[in-house]
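And now, chain A:
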Amino acid sequence: MIALLIRDLRLATRAGGGFGLGVAFFLILSALVPFGVGPDRATLAPVAPGILWVGALLACLLSLDRIFALDHEDGSLDLLATAPLPLEGAVAIKALAHWITTGLPLVLAAPVFGLLLQLPGQAMPWLVLSLALGTPALSMLGAFGAAITVGLRRGGLLLSLLVLPLYIPTLIFGAEITRRGAEGAPIATPLLFLAGITLGVVALIPLAAAAALRVNLR
Partner candidate 1 sequence: MSIWEYANPTKFMRVTDGALPWLVGAAAICCVVGVVWGFLTPDDFRQGSTVKIVFLHVPAAMMAINIWVMMLVASLIWIIRRHHVSALAAKAAAPIGAVMTLIALATGAIWGQPMWGTWWEWDPRLTSFLILFLFYIGYMALWSAVEDPDSAADLTGVLCLVGSVFALLSRYAVLFWNQGLHQGASLSVQSGERMSHVYRYPLYLAMLGFFLLFLALLLIRTRTEIRRRRLAALQAREMRA
Partner candidate 2 sequence: MIDLGRYATTVLAAYGVSLVLIAGLVWHTVAANARARRALEEYERNG
């Protein structure tokens, strides 16, 4: 299991491995939105929490297909399935590796992008907290979508289509936390919900993902 985690992280940091590209994408998106929307603080500030969360979600989404597709292509996945690891564990580890290479950098870099989008200062800690709580769920759900589409050529967009509706509750609560944080409103309820979703997802989705993977390996 640890060997798998180390390998995935090592692959991500190798040339072309895509480490940090999630952050870069997030940066570009945060930079693009003002171009599309216009630069005034009055227009930007109210939508900043939402845009930041949508951006984080898209940055996650773009790298999802790598979770299994490459391993499937080069045959590693077949070999992993015959290895003495439970497939559920392998799925969870791969989702974890995805989170470490994509979600974690986003969490750490989020305040910078908050600045770009004129997010009020007092919302920053909440932005970081909500991302830290929510992104593991995004990675895990993404792994599920990736497992479902892995056999299919060009699963890319289909993957997005399947995964995005699953992201909605996380997105709603995450953005709500940040927005309430910006307004100084109480955030206990959405925080609880978000934590609950993440826990549930991390506990149960590996089973579904492993089942889907087994079907696709047939």
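Observations, loosely collected:
Note that a residue touches a chain if its C-beta (ideal position, glycine included) is under 8 Å from a C-beta of that chain, and two chains touch if they have at least 3 such contacts; residues count from 1.
If you want to know what made the cut, all candidates are chains of the complex that A comes from, given by their letters.
Fair warning: this is a prediction, and the values are worked out from it, not measured in the lab.
Applying the touch definition to chain A and the options 1 or 2 in this complex singles out candidate 1.
By the touch criterion stated above, chain A contacts candidate 1 in their complex at residues 144, 148-149, 151-152, 155, 158, 161-162, 164-166, 168-169, 172-173, 176, 189-190, 193, 197, 205, 208, 211-212, 215-216, 218.
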